[in-house]
Each structure stands twice: as C-alpha cells, then as structure tokens.
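Yeah, one chain of the complex is gone here, protein chain that is, but the others are all in their spots.
Each chain gets a letter, A and B, in the order it is written, and its residues are counted from 1.
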Amino acid sequence: MTRSRGKAGHLSGYAFAGPFLLLYATILVYPLLLGIWLSFQRADLFGARTWVGFDNYARLLTDPTFHQSVLNTFVLALLIVPPLTVIALLLALALNRATRTAAVFRGIFFSSSVLSVTIVTLIWRFILTPDAGLVAEISQVLGREPLPFLSHPDLTIPSLAITTIWWSLGFPIMLFLAGLQQVPPDIYEAAALDRSSRWSTFWRITLPSLRRTLVLVIMLQTAAQLQLFGQAQLLTAGGPSGASRTMVLFIYEVVFGRWDLGYGAAAAEILFLLVLGITLAQYWAITRREAER
Amino acid sequence: MSAAVSRNRLPIAATAGLLLGAAIMVTPLVWTLLLSFKSNAELMRDSATAFSAPYTLENYRSILVGSSVSRWLLNSLIVSLGTTAGVLILCSLAGYAFARLDFPFRRTLFVFVLLGLAVPEQAVILPRHQFFALLGLHNSYPGLILPGLVAPFGVFFMTQYFRAIPRDLDEAAMLDGASRFTLFWKVLLPLTIPAQATLGVFTFLGSWNDYWWPLISATTSDRFTLTVGLASAQMNYAQTSGLGFLMAQAVFASIPILIVYIIFQKQIVRAMAGTAVR
Partner (left out) sequence: MLSLELDRIRKAYGDTLVLDDVSLGMDAREFIAFLGPSGSGKSTLLRIIAGLETADSGEVRLDGQRIDHLHPGDRNVAMVFQHYALYPHMTVRENMAFGLRNARVPKGEIDERIAQAAKVLEIEDQLDKKPGQMSGGQRQRVAIGRAIVKQPRLFLLDEPLSNLDAALRTRTRVELAQLRQRVDAGVIMVTHDQAEAMTLADRIVIMNDRRIQQIGAPMEIYTRPANAFVAGFVGSPAMTLVKAALEPGEGPFARVRLGDGAQVETRVSRAGLPVDGPLRLGLRPESVRPAAAGTGTTEAEVLLVERLGDRTLVYARLANGEEVTAQDEGNSRIRMGDRIGLAVDGKAAHLFDADGTGHHAEAAA
C-alpha cells in the first residue's frame, strides 16, 4: 500500500511539471540543438541542406561585414554599459529617500523602460532627425547647424548609445535602489558617529555594500547590449553602409535578407558563445577578486 | 523605503543634475505627446509648432477609424494576456512539482531548466522560426504565444516561492483530508498570489514589448502586434509626413503598458529588490 502511494507521487510530479517540460524541450532545447546543427549546413529557407562542416565559421572569419558588426557591437556595449551604470548609481543614490518628490522622480526615470523598442526609436528618430527634430530645433535656436545624427558614420553609433541609455536607465536604478535598501542603517549611524564625511562614507561603506548589485547590473547590461538589435534596425538600419550594424542585425539580414540560414546560424552560435564567455569571464574575475579580499 | 533612507538634504549640484536628468527623460515624452495633438499639415511646415496651439484630436480619431492600430492593439492584448496566463499556469504547476513533489530525475530536470536561463534568444530564434514554419504556426496567435511560454526564470521563481511556504501547511492540509490537487489549489496556490502578480507583470511587459519574434513570425499586417505594426508604420512613412499621426500611435500604443505599470508599481519594485538580493 505504501508503495502504491509513492507511485502516485511519481505520476503527479510529472503531471504538474510535464506541460512546462514538454514545451521547454520542444521550443527551447530542440531549436538550440537544431541551430548548432544548422550552423554546419549550407541551408536556405526553402529546405535545401548540405553538410559543409566548419565552412560557415571559416567564412565568418574572413567576412569584413561580420568583422564590422562585431566591432560595432563591442563599441556600442562600451559606450553604453559604463555610463549607464554610473548614471544609474548616481541617480539611485540621489533618489534613495522616503520623500514624495523622490518617488515622483523614481517614476520618471523608470517610465521610459516600459516603452517598447518601436516606440523608443519612433520618439528618438524625430528627436534626432536633422530637418525637423527636437535637437535640430534647439540647435537652430542656439544658432548652430543641426548635426546629421542618424546618417553620419561617426554619429550613428553614439546616437544609438544615447537612445539606449535613455531607454534602459530604469532597471539598473531600481536594482541599485533595492541594493541600497539592503545596507543595514546602523552602519551609516556608526559612520556618522565616526565623523565620516559624505565622500568617505560613499567609498568606504555604500559602494562596498553595493558590490553584488554592481556586478549584477554590469553583467546583465553587458549581456543585453551585446544583443542590441531593434534600435539599430529601426533608427539607422545599420547604416550608413554598415557603420552601425550590430551582430544581431547582421544575423537578421543574413537570414531574412539573403536567406542564408546556415551562415546566420553560425553567426548566432558565435554570438551565443561570446555572450556566454564574457558573462562567465566577468563573473569569474569578480568572484576571484572577492575571494582574494 | 525605511530606515536606510538618508534623510539629509542633497547638495545643490546633485539637485541640479537630478533636475537636468529628469528633463532629459521627460522632454521627449512631452514632445511626443504634444506632436500627437498637432495636425499633420501644420507639422509639415514646421515641427516647432508642436509647442503652440492649435491642438487637435484628429490623429487619435484617425487611429480609431480606419487604421490598423486598433487591430494591432487587439493582437498585442491577446498575445500578451495569453502569454501571461500561460506562463503563470505552467510555472505554478512546475514550481509546485519541483518544490514539493518527489519524482524521478527531479533534481536533474531542475538544473536542466535552470541552464535554459543562460540561453540567449538569438541562439534559438532562427531554428525556432524554421521549426514553426514546418508546423505552420506563423501568423497565428499560438505561434506568437508559444515561445513566450518557455520561461525558465518563471519556473525558478515559482519553485523558490513554493519552497518558502512552510511544509507544516501541507501537512495540516493532509490531515484535513485534502487531496494533492486540493492542497495545491486551495492552500498553496492562494499563498503565491504576490509571486503571481510579480511574474505576471514582468511577463506581460516583456511580451508586450517583444520585437524580435513577432517581427519574424507575424508577416501579415492583420497578425502584427503593436511593436511590429508601429515599426512597419515607422519605416513606411516618409520622414515628417504624418508625424503627428505617428506620434499619436506611439502614445496610443503606450497607454495599456503605462496603466499596467502604474497599477503594479509595487510588484515591480519588490521584484527588483528580490533580484538584487539574490
């Protein structure tokens, strides 16, 4: 009898977890494996497949368009992640108060995060556009020539970075605020009794206490920005002549523009490994340093 | 916001920075809002007129009458609500199983699911597109909803939440003669409502704003979600013609999400706190 009860437990376990596991296997695991397999194929959208081994990867290594997109992706990540982190941290420090005003400001800084990429780019397209945009209007008032933000090769990437920072601020601010809430208040009281200045309180107490949050923000943002897609596709279409094409946009164009599925799959696997590798490297570097302290 | 909040005043430089930042955040939004109330003809002449009257509701009227935007809004609602409901059901069931039931390979399967957290979208999206084409799922609601249902984080989140509920309650319910399903449905599930709200809001936000998958899966206008629909509108319009109309669409499309944000602000903040502590 006891044994039969155990058996019922087994069955019900699968009854509860089964639906998710089934979808997980078919919609995530299977495509993941299919993608790896595809990257070794010459394949188009219509089903023609030939095994080509590492050919797609070899082609990527010599494809200047791909090189450019990798470079663009890293430049964008570098232009976005550090300023975003610093600005978010400063704002969180300023907004970590129980006042009503602070609450309003928190709402303001988070508001852009709930917008979709389409709307963000729609707004920023008409802010940055040189003939009628908001920035153009302001430049004219100041008596300056409006800059071609979305069409000059040197300006497209910074424009994308600014748009992205504007869009992404909310989440890191919230994470930092949450981190600040975890700092035990008596540490601050002790510091005040020790006549610690605002500056040294920040460096000696606040920042070390936020260490884990800081790591989390940097890791999440790096991973997210390496996969930047919508902004580049919608604002600049990767242009002019590939100057702002990111890796994901490259993959999208290869697959849905040139129908070269195997090649796109190979590029996707490389991006996957890059994101995974960089995230793990960051994690490793930071935990190792923590262990040394 | 309790004792850890500093009560001293901000230095003037910081206040100035804060105000400048807020202005940068708000100005584009206000400008968008203003443009949406201007007639397209007037904006054609000079977009600077956005800052002065006359304003009109004409653009919003055009959205409601004879544009695809209402249709896209409906699609977005169906997809986002469908995804949210699906995720909540699947993740609650799976979370309960992983937290409470004993079945073969439970630990292995759980780790297997957690590994899914590390898989970024672009590693699966192309082959998934192929796979769905084979199944004939593109340009359909199931095709748009199904990928969103695979939420390893949701399973992890719900599992942790179920684990935090004292086992005493399970035992009390067993002594009260509750079946496994009654225990799940009447005792444990009601206790996870805060987690359901948090997971639900984030799933809804994510699904509403998703761009990549609907872009490649929905290729006919009547199956566009708002994000994809507005992207197509954005690309089709010559730069300033219909600027007011375009901005009205942006505002219109953001209203549902802003409502969700305002209602569930608490859950959002609490969820962030949870993420940061981990």
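A few points about this structure:
Convention: contacts are C-beta pairs under 8 Å (C-beta built on N, C-alpha and C of every residue); 3 or more make two chains touch, one makes a residue touch a chain.
Not measured: the values here are computed from a predicted model.
Checked against the full complex, the one of B:13, B:134 or B:175 touching the unshown chain is B:175.
Residue-level contact of chain B with the missing chain is found at 166, 168-169, 171-179, 182, 186-187, 190-191, 193.
The rule we apply is simple: only the chains that are shown with their structure count from here on.
Those residues of chain B that touch chain A in the shared complex are 1-7, 10, 14, 17-18, 21-22, 24-29, 31-32, 35, 43, 46-48, 90-91, 93-94, 96-98, 101-104, 106, 109, 113, 116, 118-131, 133, 146-147, 149-150, 152, 155, 180, 184, 205, 208-209, 211-212, 216, 226-228, 230-231, 234-235, 239-240, 243, 246-247, 249-250, 253-254, 257-258, 260-261, 265, 268-269, 272-277.
Listing the residues of chain A that touch chain B in their complex gives 9-10, 12-14, 16-17, 19-21, 23-24, 27-32, 34-35, 38, 45, 87, 90-91, 94-98, 105, 107-112, 114-119, 121-127, 129, 131-134, 137, 166, 169, 171, 174-185, 188, 212-213, 216, 223, 227, 229-230, 234, 248, 251-252, 255-256, 261, 264-265, 268-269, 271-272, 275-276, 279.
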